[in-house]
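One chain of protein is taken out of this complex; the other chains stay put.
Right after this comes chain A.
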Amino acid sequence: MIPSNTICVSEEGPANALALNKDATQVVIAGRNVFKVFSIEENDFTEVCNLRVGKNLNLNFSSIDVAWSTIEENTLATAATNGAVVVWNLGRSGRSKQEHVFSDHKRTVNKVSFHLTEPALLISGSQDGMMKCFDLRMKEVARTFISNTESIRDVQFSPHQAHTFAAVSENGNVQLWDVRRHERCLQQFTAHSGPVFACDWHSEMPWLATASRDKTIKVWDIHAKPNLEHTIYTIASVGHVKWRPQKKYQVASCALVLDCAVHVWDVRRPHVPLATFAEHRDVTTAIAWQNDPNTFLSTSRDCSLYRHRFSEAAHPVLWANPHGVCVSARGDVTHAAPDCPLPALHTNPASDRYVPGLGRKQPTAGSLRPQAQAALERLFPGGAASILTRYSGEGRPPCCVVACAKEYKMRGLPTHELAEHNAKVARAYNRHMVGHVWEVVRCVYGRPPPREPPEREPPPPPPAHTNSNAVEEEPLEEVEQWAETQFHNSGVLGMPTLSIYIPPHKYKIRHDEGSGWVSAASAHYVDVETADWTLPEEAFPLRAPPPAHQPSILDTTHGRTAAGGASPGGSSSPGSGSSGSNGSACTAPPNLEQTSSAYPGAATLCRAQPEEGESGPLWVVHEALRPHVEPAPLLALALRHHADLGDVQTAALVMIVLHEHRSDLFPYIDEGLQEHWLLGYIEFLQKHKLWNVATEVVRCAWLSSVWSLSQQSSSVTVCCGRCGRRARPRAMCDRCLPHPDLCAVCRQVVRGLYAWCQGCSHGGHLEHMRQWMEKHQLCPAGCGHHCQLG
């Protein structure tokens, strides 16, 4: 089915090129096996004449390109694969209209084009890199231009300067020539990184559009120095470009391979075509606008010639979702939406006209009614009219992390003081879980030096303790289980939740004591809403049962009940972080059987708490208890857990702050993981532009792979102070070489000491610079830089 307004003629073979006459009433198509002139009727093409006639159909008839004189009604020119340029005169009587054959080129001629005002001038561009300007009156070559590049793919006369023409070549260069001077080109620049296949001058602006195999269309301002104005990215090598008449910013293109459609682009909107014409079933070989912005003709390898009307275009913008959402590193959400809604897309009954294109890409399209299309054109050429909304979430955890990152200290003080400081910081930002970890670090490693940290000394274990030490190793597998269940159940780290954690050992203790665990639990049930989140230290003794056979248990439990009653928040604040784990704790029978085995399981279950618990009694009740439990594996587990929850900050920083105790953790955390944490934290800091903190972390790092980061990616480049150009190291700028460096103050050549500002690279005699800097702040050279000397 062919839409009523688009007309199509089947030909004998595919056409390579087409050309319109001056008033766009007739079209000529030329290819290897076809050369015909049609007149364009309202709804039809009528064949006016077939030029491929005669007995001797030689290679001169197999055309690559065709051009129709812009002045003479009857003059045509074709370029042939064998290098012949043939001029045709439609006014000739007789069958053969061939007027003259120029066989000056030895290789294929890729392009012919007529001068826009001189009817007798014709220019050709050939595969051998030469262009020839033919004079039709003398029937000979007027001038030969040798481009010194590879094949010339397109030549076009400029509509602005009558004697200038542009030539594009296969090595990516664009050359501008004056037709009167064949010695050398006016200008030459590299436009693309692949072969350039076509170019087209804008009718009003001094713009040249170039199309290349690198899948881009570039628009160059050729007014003075060639300047890249716009770049359009397409999906395939671009074969042809043509500016849309009377529309300043619109250009039509067709691909060389892969994409059969003709696209019309707005150069300011380079990613989505403004309109797409997908009628062809094979790649389009040529396009020409019919002197008006709403109709154009195209030929394709599928042997058809179409006239497209803009009213039938498909508009890919309409298929695109005009809303965009993006989340920033800081948790802000940005949403962009169009100012006014697009005209509604209506299904077009004609859209089933597309025949599957033999496996080639073919967009399916909906078309617009004229008024909708007008609305669209009003909307889009105006540029991106859209709203940008920015949402900020409230209480975003990353912010506290960032704030903490700024305030944490990681060196300069003993471990326990750093830990204390960091704990305060964490609590100030409501990160109680993290605060607890720091407290634990403070308690465990915070012994003053005279009291040698007991966990470091290999203690001859007292008989009572051997038991607990032995079992401590054993249930480590269980530990993982617990950590896992908890991981599934827990909410966001540090965020208060409504369930309360009760460590399983509590029940057991209660059980042992003969009191019901329910009551014990109820003593700890608190209303989280009313909790005041203070007194966290009191929580440690509460939930930290020492090994069951210690006599201090009673004290502890008493204390806990009392504390639980007095300030419920105290116990709930650490528990809240590990929400939902009480259920699993209750249903874990092995823990209820034996105190000693249950204890480590519970310890990991509540992450930091066991350590707190174990340090709590030491601190509050009895210090001699400390050596019973080795804190390193537990702390390591806590850190791993935090890292698993996405809080790599805590993991990395605790490791840093531990300083000399760090090696305790090494058996439990392998080096790869340590590196992973550190690098993760550094990356996080850099993402939030906390460069100083990141550098600090790098400096504090103990892994060579991390601290060597500070030695990478720092490079110093030297610029010439005069021209600002990058100079080679230890060498003068090669452009400014003849000029010695002058003193910026006295303008004399500097002999001897030369002092200069490293910011703006201006300088002079050391003495002069010093005097100047005493009185002034700005650079003596007048560059406006706040110089610093020394």
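The rule we apply is simple: a residue touches a chain if its C-beta (ideal position, glycine included) is under 8 Å from a C-beta of that chain, and two chains touch if they have at least 3 such contacts; residues count from 1.
What we mean here is this: contacts and distances are computed from a predicted model.
Undergrad: Considering only the chain that is not displayed, what protein name does its UniProt record carry among "Ras-related GTP-binding protein", "Response regulatory domain-containing protein", "SRPRA protein" or "AP-1 complex subunit gamma"?
TA: "Ras-related GTP-binding protein"
Undergrad: Determine which one of A:D104, A:D135, A:D214 or A:E630 touches the chain that has been left out.
TA: A:D214
Undergrad: Return the single residue from A:K132, A:R153, A:H661 or A:H688 that touches the missing chain.
TA: In the full complex, the listed residue that touches the missing chain is A:R153.
Undergrad: Which of these touches the unseen chain: A:Q98, A:S113, A:Q127 or A:T210?
TA: A:Q127
Undergrad: If the hidden chain were put back, which residues of chain A would touch it?
TA: Touch with the absent chain occurs at residues 12-13, 32-33, 57-59, 62, 64, 81-83, 106-108, 110, 127-128, 148-151, 153, 170-172, 189-190, 192-193, 195, 197, 213-214, 237, 239, 256-258, 358-360, 728.
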